[in-house]
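A single protein chain has been omitted from the complex, and every remaining protein chain is retained in its original position.
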Amino acid sequence: MNERVLELDNVTMQFGGVVAVDSLSMYVDKGEIVALIGPNGAGKTTAFNVITGVYAPTNGNVKLRGKIIAQGHPTGKMKKLYAGTHIGEYSRLVSNTPDRITEMGVARTFQNIRLFKGMTVLENVLVARHMRLKAGLLSSALHLNLHEERRIRQETLDLLEMLGMEELANENATSLPYGKQRYLEIARALATEPRLLLLDEPAAGMNPQETDELSDFIRKIKEDFKLTVFLIEHHMNLVMDISDRIYVLDFGRLIADGTPEMVQSNPDVIAAYLGVDEE
Amino acid sequence: MLSTVLPYLLSGISVGGQYALIAIGYTMVYGILRLINFAHGDVFMVAGILMVYISSSGLPLYVTIPLVLVLTALIGFLIERMAYKPLRTAPRMSIMISAIGVSYTLQNLVLYITGGLNQFYPVIPFISESVTIFGATTRMVTVITPVLTLVLVILLVLLINHTKIGMAMRAVSKDFETSQLMGIKINSVISITFVIGSFLAGVGSILYFSNYTTVIQTSGAMPGLKAFVAAVFGGIGSIPGAVVGAFIIGICENLIKGLDIILLKAGITTQMLGLTTFSDAFTFALLIVILIVKPTGLFGEKTTDKV
Partner (left out) sequence: MMTKQVNPIQQPQKSVDSGKLWTALIIVLIYAGVFIAEQTIPATSMLFTVLKKGATYALVAVSMNLLNGFTGLFSLGQAGFMLIGAYTYGVLTIPVAQRASVYQYYNGGIVQFAMPIIPALILAGVFAAIFAFLVGLPVLRLKSDYLAIATLGFAEIIRSIFQWDKLGSLTNGSNMLRLFPTFNDFNIKNANGEVTLYLSTLVPFVIAGVCIALIVALIHSSYGRAFMSIRDDETAAEAMGINLARHKQYAFCISSFFAGIGGAMLAMYSNSVQAKSFTSAMTYEILLIVVIGGIGSVTGSCLSSFLFVACSEWWLRFMDQEQYIGTWKMPLLRNGFRLVVFSVIIMIVVLFFRQGIMGKRELPDLFRRKPKAAKGEMK
């Protein structure tokens, strides 16, 4: 029934002496909206970076639809630390560059907006279509794929229209207001034709009304594009409103998981958030 | 065998010391500004030209040499103030382009002043004298260079580790913004870095040109590039690294210059292979290998980019 879209098994990410993510195991099923929360510095974005291939995990593996996409086994100095726990288990190392993982249907947005500064709104989204291009370098460079190029442009414009940004298509991306830039990042991610969408603090810097609009929007795109959504967020209203399940990280460790109600009443979570909660 | 290799080894050590004095300027500036100061090799060349012109005025050496060093330091200071300071907030590529522009300007200025002719470097008594070591005849400068280099490096390391300005330098190279917030006068730290770097390049130029006897506007380009490679090799930002790298490059380069003869005399080859052509190329091959195998160099610190 429930297809397991994403699964992390015992994932550890260590930078020098700092363990940013510590033996994290979790999963996201098809069609779910799952949130990853935790205080600042809990290792949420690091977890995203491991899933999307920016970092190779120090230990553990990441599975996408049952297939291992990233796998680490301790090397060098780390070997001693992890010796014994997984001897021989990960003899083969799997690592994918972020573009390969995007190609497999995982798209993401960034916490600190990373739009292409020198390009227009339309071009920003068009870039995301590039990897699905059928034409090769030569026919594309010589503009022999006019038909395909026209189709891609039309699809991109339709996507922008859906977001109510069609009038801004030829504006410079960074001249948009902040909220619009966040939406543009989502549009760009959607254009890669993902099945799993990772949102890194999509509501950061938004006021309550904008946050409400965003939750409706996330639900809508989840239905329209048949997505599974995994998000990091600090706005608790948004998280509690849209998530099916929630994972809570603190200092790289998973301290709680479950439905919003369960997590809200968990004493560990309350302790971790005491005085940190922004609400 | 040894008698064949020794002259090349000696001149390698000597050239290595001269490269080291230039490399320190690169590595210090890179440590603080993250800038490859492409003009540094030309500052070194300008120091040579200054020596030619000032000594031709008939001043005694004990005036000429300090004057040249002070003026070289001043040039380094002015370059930083005029060409790099206005671009402090600009993208890194702009500052690098500015450095290339300064290099172009210095070379053209010297071309104009000298008319593009080779200038004969004044003979400095004592350091140009011949001396015989282990049966190999060489000049005094070959012996003086490594000693002087090491003395200057030790003084510099003491300065950096035990004085207030040294502490400020270390702080700025660790974290530019934070040290600014902590009240360190960034601009004076940067200026002092350029002054020290140029001063050492000036010392290097006296030793180098005493050995090579002529200066022309392009004389600084190659030693400059090689010193930079030495700095990268040793781990950019690290002073001991730059010195070690410079000696390694100087020695290897000179051994390659002599490789044909060494191989011939050792009976490994029967004819000249013309390998001398590759003495410059070797340095760059070394650079590329080190960048690929260990981009942080021998003594460099590892940094990770934050996403």
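As written, the chain order gives the labels A and B, with residue 1 at the start of each chain.
Note that a contact is a pair of C-beta atoms (placed from the backbone, for glycine too) under 8 Å apart; a residue touches a chain by one contact, two chains touch by 3 or more.
Owing to the predicted nature of the structure, the values given are computational and were not obtained by experimental measurement.
K.L.:
Could you tell me which of B:100, B:182 or B:266 touches the chain that is not displayed?
P.N.:
Of these options, the touching residue for the absent chain is B:100.
K.L.:
Using the touch definition up top, pick the residue from B:229, B:249 or B:262 that touches the left-out chain.
P.N.:
Checking each option in B:229, B:249 or B:262, the one touching the absent chain turns out to be B:229.
K.L.:
Need a quick check: the contact residues on chain B for the chain that isn't drawn.
P.N.:
Its contact residues with the unshown chain are 34-36, 82-83, 86-87, 90, 92-94, 96-98, 100-105, 107-109, 111-113, 115-116, 218, 221, 225, 228-229, 232, 273-274, 277-278, 280-281, 283-285, 287-288, 291-292, 295, 307.
K.L.:
In the complete complex, the non-displayed chain touches which residues of chain A?
P.N.:
52, 54, 97-100, 102-103, 107-108, 110, 114-119, 123, 126-133, 135, 137, 140-143, 149, 152-155, 157-158, 161, 166-167, 169-172, 174-175, 188, 192
Just so we're on the same page, only the chains that are shown with their structure count from here on.
K.L.:
Return the distance between the CA-based centres of chain A and chain B, expressed in whole Å.
P.N.:
48
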